[in-house]
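FYI, not all chains are in this one, though none of them got moved.
Chain naming follows the written order as A, B and C, and within any one chain the residues start at number 1.
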Amino acid sequence: MLGLPKGSLEESTIALFAKAGWKITKSSRSYKPSIDDDELDGRFVRAQEISRYVEQGFFDCGLTGYDWILENSSDVVEVCDLIYSKATALKSRWVICVKEDSEIKTVKDLEGKRVATELMNVTKKFLQDNGVNADVEFSWGATEVKVPDLVDAIADITETGSSLRANNLRIIDTMLYTNTKLIANKKAWEDPAKRAKIESIALLLQSALDAGTKVGLKMNLPKANLAKVIAELPALRKPTVSQLSDPAWVAVETIVEEKVVRDLVPVLKANEAEGIVEYPLNKVIA
Amino acid sequence: MLGLPKGSLEESTIALFAKAGWKITKSSRSYKPSIDDDELDGRFVRAQEISRYVEQGFFDCGLTGYDWILENSSDVVEVCDLIYSKATALKSRWVICVKEDSEIKTVKDLEGKRVATELMNVTKKFLQDNGVNADVEFSWGATEVKVPDLVDAIADITETGSSLRANNLRIIDTMLYTNTKLIANKKAWEDPAKRAKIESIALLLQSALDAGTKVGLKMNLPKANLAKVIAELPALRKPTVSQLSDPAWVAVETIVEEKVVRDLVPVLKANEAEGIVEYPLNKVIA
Amino acid sequence: MLGLPKGSLEESTIALFAKAGWKITKSSRSYKPSIDDDELDGRFVRAQEISRYVEQGFFDCGLTGYDWILENSSDVVEVCDLIYSKATALKSRWVICVKEDSEIKTVKDLEGKRVATELMNVTKKFLQDNGVNADVEFSWGATEVKVPDLVDAIADITETGSSLRANNLRIIDTMLYTNTKLIANKKAWEDPAKRAKIESIALLLQSALDAGTKVGLKMNLPKANLAKVIAELPALRKPTVSQLSDPAWVAVETIVEEKVVRDLVPVLKANEAEGIVEYPLNKVIA
């Protein structure tokens, strides 16, 4: 059984599996989606709970955040990172924040203060590791508005920091970097059939994620310029080169990061490349 | 300072205060609304946390559910009930449910089982009071789908039971009936100025709620039939009667439950009432 | 049992019953709403079918259009008209239309032609009554676009004619004026208890509809001017007049069409009326 994160990651998880080749169909009112693979039986539960149920063996594997694996101290196999559904290329992190004009400057200054957070255990351990004695209280949400009226500091998740800035908060320390992971139950991982299936899911999810930032590029090139182009453009990596009917020309095809195409094209044109086209990809197998 | 429930009750709370005579204007990105009353300073926080902050004195008073007052064991003054934002006239209650075809029939059968709930303390106490030893785990949401795959039973809130039925759940016991309350901090309640203000808020919120189910009814009636009509229709209660210019007729005006009008009208017409009109009300002061 | 029209009239029917004093709560996925009156059990079905089920006795009464009563040749009691959910004060009517530049000028010119309509029986009878032999075919919708490619004429419903004009159609004749009616099964109508209930529904639905176009108007008036004002303003009808504490003044209160207030006010002011206010009504019992 496969644990899938319900809530903010739900739609992007379904989209990712679709690109990887599995159609997950939600049924209304039920947490049991249908998946077009007889070997897979999925359940949507909160990301916060998935590592618990994977550890206990209710799920063989699941997708959840590294933060909640730590919070639950779950003893599971971390199969691979799956970095998706983020606005930017920055990593998400849990930070400790105070009001911009607070006198609290470092984690040490939290001694004897009140801290609100959704990530109770991680926060308590972080303070303890820093030798700080503080009152940590559970926050049911909207944590970022609680300073300074209700608490002195908060521990919250952020990516770009824009929500923190909008609330006039200042980061004093980072507790943790986190991202989504595919995790597995330890027993399931020892079972060869289950492990092969989990590895196959990992491979295809990653190939779908890779295809999101990569594109195919093909062009015809005078054979004479081939070596020079490849030397000048390391981004082309190991292109597939095939002879065209015209003996003076070769067809060159490769996979590149979409971002670099805008820099490659002027160089390729300068080297007499013709018929340059970029096309989209569904999967790129590493 | 006044604690207001953020989330599902947010809009209906703002609407209730508007009917009572206070305009609460939310500012984007902030939990600090503006209120057109210099004596009131509001904060939107989760209903789960309000009783805690009222008890600790961060808020003088607040609106929250009876369930969360119990869950937090908060020592506060319960000023009045405020029954709003409900689809039906039924009371909400926290119930223990199992799958329809489960062998668990009573709370006693939960011995040694796993129960998921958002209301940890109340549930633990309820089981203990029933002499039952069970494993209670915190549920981050979507609790109703967890039986029977992940837990044996759940403790969840319900009004009509329709969501439970849709998930094929059977109620085995009721732990608690609950509704929204206005609560006050004990010190604030002893301060005469604060108490007067809190009582005034209670009075006007209740008068606005009352006006939601009541209407004004007026008509002209032959003086000769007045006594008979009042005797026949206790729902009219103490009507305001005034003499019309025509000495044979009186004007009768009263406030009644909107629901009974459909039954009153035929009787009034049978007693020669004329010009019967029903009009809406904003407030009805008890 | 009460037949309620599903579809375009559904929401306005629920709103009308709410104003009349009955709360109809739709349940998703079911045509069986709950009504807060133990004596009423409703069913939502298509307006086209209601008269059929009322005639057959499945429903004691129902709301449907006069057009579909005729189309189904249903033998039912027409209790009262209920004119609601219309953009204008015009009556809806079924008309025969042709393309603006068609050579067909009158119904007689339809001899041997093709006519599309949703109202087959009424259309066939209308043509027959006019001595015309034409091919009438059932239209599943979007009837107004079928001329001239697929048929020569159509019989369709219209209120202001704007949809017809937008399709460059010209009306050549009117078959029928129609509006919503409350109808009753003949046997149910003979049963005194059922009839009393149906008449009570009729009375309250009509009083709610009346309140939609009427308002309450009250003012204080010098006693000396009272007779003159009433003589000048027949729209005031029979006002309720009561003596104020000041012997020179009376309070005057009446129900008028909302539309005439804009004309009454200048005359009232010219007659020294003071404190003129207009207030909304929920019900006006005829």
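Operating definition for what follows: a contact is a pair of C-beta atoms (placed from the backbone, for glycine too) under 8 Å apart; a residue touches a chain by one contact, two chains touch by 3 or more.
Everything numeric in this text was worked out from a predicted model, so none of it was measured.
Colleague: If you could, jot down how many copies the complete complex is built from here, 3 of which are displayed.
Modeller: 6
Note that only the chains that are shown with their structure count from here on.
Colleague: Testing understanding: with touching defined as stated, what is the shape of the graph linking the protein chains, line, ring, star, complete or other?
Modeller: It is a line, because the chains touch in a row without closing up.
Colleague: Just how far, in Å, is the C-alpha centre of chain C from the one of chain A?
Modeller: Here the centre of chain C sits 59 Å away from the centre of chain A.
Colleague: Nearest whole angstrom, what separates the Cα centre of chain A from the Cα centre of chain B?
Modeller: It comes to 43 Å between the two C-alpha centres.
Colleague: I need the residues of chain C touching at least two other chains; which ones are they?
Modeller: In chain C, no residue touches at least two other chains, as defined above.
Colleague: Show me the residue ranges of chain B that touch chain C in the complex, using the header's touch definition.
Modeller: Chain B residues touching chain C: 87-88, 162, 215, 220, 242-245, 251, 258-259, 261-262, 265-266, 268-269, 275-280.
Colleague: Which bits of chain B are touching chain A when the two form their complex?
Modeller: Going by the criterion above, the answer is residues 1, 6-7, 29-32, 43-46, 48-49, 53, 58, 139-142, 145-146, 149-150, 166-167.
Colleague: Can you name the residues of chain C that touch chain B in the complex?
Modeller: Residues in contact with chain B: 20-22, 25, 27, 36-37, 196, 200, 203-204, 207, 211, 216, 238, 240-243, 250, 255, 279-285.
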